[in-house]
Structures are given as C-alpha cells and as structure tokens.
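Missing here: one protein chain of the complex. Every other protein chain is in place.
Right after this comes chain A.
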C-alpha cells in the first residue's frame, strides 16, 4: 500500500513542481480572485465570530485558514458553504454573490471535520450521494465513482460500511465524496485532525498532489501550523475574528507581521527593547533588561528612536558558544537551564541573567561531540543582525 502511494507521488512530482513553483496570482494586480470576502462580519448574540474581514482567494490556490479554536476560521468557511449567513458584508464566488443561496445550490463541497459519512450507506453509496442528488445518469455515476475510488485508493472497500473502515480510510471516503462533484472550491475542515501523526504527514503530501492534479481550489481550516505550513500556497493567520497576516508559509515564518503571528507560528524568543539608534540599514536596540544592545537589520516598517520594540528570534537562528566571541555585536549570555534531546535536534533552554529563558535549537549534524554542552554550563548565544525580526506591535 505504501509503495503504491510513493510510486504515484514519483509520477506526479514533475507536474507539481511546474504548477507550484511560480504560482503567485496574489502578486498579480490583474488576477481576478475566485473567492472574495468583502468586509464580512458574523455576529452571534454574545460575540463577534468574524469581524469586518476582507479576503481574496485565487483559483487553484491551496489556501489555509490557521488560528486557535474560536478565532472564527470555521465560521468563515461555513459562511462560504452556506450554513451561516454573514451579518454584514458579502461573499462572492466568481462573479456571484452567494449570500442567500442555500447550501444545496452552492458550487462548493465540504469535507467535514467529523467526516459526517452516512452510516447507513456503504462507501460507494456515500461517494455517489452528491451525483445522485444532481440526477446524473446511473452509468455515469458508476464510472465516476469507480474513478474516484481509484483516485483515493479505496476500490477494494467499495462495499464496506463506514464503521468497517479505519480512520485513514474514512478520511479518504469523506474526501472522495466531497470532490466527486468537482466543486469550484473544496472546503476542508481540519482534514487531517483525526489522523495519527505518521499518517497525517503522509496524507499532507497526498492532498497537495491531489489538489494540483485536479486543478481545484482548496480552502483548508486548521489549527495545526505544521499542516498549514506544509500544504498551503498561502496561510491566513487568524485571531479573534480578524486576519493578522496573509502570506506564503515561508514569509509568515520568517517575516511575521506582528508579535502574535511570530508567537503563534513555530517557537520564538522575544527580546524587549527600545530603539537607540536608527542607521541606514540597521538599528541599535537597547535591551529592556539592561544587558547591553542588539544590532538588528531594518525591515520595511519605519521605526524611530525611543520606540518600544520586540526582537523576535527563531531558535534555529541562534548559535551557542562556550567562549565569549568577539566578532559579533549580538550576544546573549546565560546558563544552560534545561536540555531536550530530539534526535535530529537538541533544544537548549538558556537562562539569561534577567531570568528570561531563551530557546536555542541545534542540529545534531555529528554523531559524537567531544565535550557536549550540559546543564549549568555557561554559554553565549550569538546571532546575525539579519536573524532578528523587529516587531512594533
């Protein structure tokens, strides 16, 4: 089974590269979005789930809505599916305003978090359900179901009932049922949430292949940042009904727009400080803990002397030294407080004089180290001026 899947990947990988490599319609001002949320608000009696949100999603895009539970991401998706109506604003699909159109007439299909497979129907009937509703001729239904079963590699399970399948197989039935109608947009609500870790990482790549091969637009809701980072063309990081940043995964990680995004995506160390000096390309930041200054590259956002800022540092961009290096302007000194060995990486938690814990990760590129760092060792952390991200809010 696993071999079959790997082979399928090999065959398609060229196509995927060609499609995904230069895919960036959001940079093209002439490109017309497929889905447009225009100042959409969804108000429930006691709270605002989505707050005046505007968002464009392009055709063939793999778009992820990422955020903690209760941030409004599911509501946003359900409004497109038609299960909720916006309180204000409008949603366009192509040129059509979808508000008021009942779910069963919208050209989108959804894969539910719980899969919502019909327990009284077998796999085949579940998958065929959408086509039967549309009155597609019987022999065409049979052909398309067989084809879709092949696509998700479930042909031998066609006659089984959902409760006779494993979690991974159920997930594929749900996927097959949602995509058999070739919807304009496929909505996936936590598509991999119920799978175990190993299966999840396998399925992530399968979903990407599928999306490229079918040429469909995918809108995925997830709270799992790894899932979003791996699969998406663009990620929207959400919080309390608003979007904090929309960007490709690499940009969200390396150039977070705010402290919230930096802290939500991956691990990050935040060093608080005040701008002391603004140069042409770099700024000098006085650390709030009084332990000296840091030299950080200037980013797009303008800053002024005296402004409070946070410097975000990713653990893998930090370097540990036993002896105080002299050739770098950025040094954080402390003791090793704790060590987490992960095999490929080791995480060092370093306590600075101020008490702040800084997380440093180091790739274990060598099997044996003569004098490994251990608990309570005195260490110095250095980093390049381009490693730090200046965050003003």
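Everything below uses one rule, namely that a contact is a pair of C-beta atoms (placed from the backbone, for glycine too) under 8 Å apart; a residue touches a chain by one contact, two chains touch by 3 or more; residues count from 1.
Basically, contacts and distances are computed from a predicted model.
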(Q) Leaving aside the chains you can see, what is the UniProt protein name of the one that's missing? Options: "Oxidoreductase", "Outer membrane lipid asymmetry maintenance protein MlaD", "RNA polymerase sigma-70 factor (Sigma-E family)" or "Putrescine transport system permease protein". (A) "Putrescine transport system permease protein"
Q.
Please identify which residue in A:48, A:116 or A:319 touches the non-displayed chain.
A. A:116
Q: Would you mind spotting which of A:40, A:53, A:81 or A:165 touches the chain that isn't drawn?
A: A:81
(Q) Tell me which stretches of chain A touch the chain missing from the display. (A) 81-83, 102-105, 108-110, 112, 114, 116-120, 129-130, 133-134, 161, 163, 177-178, 181
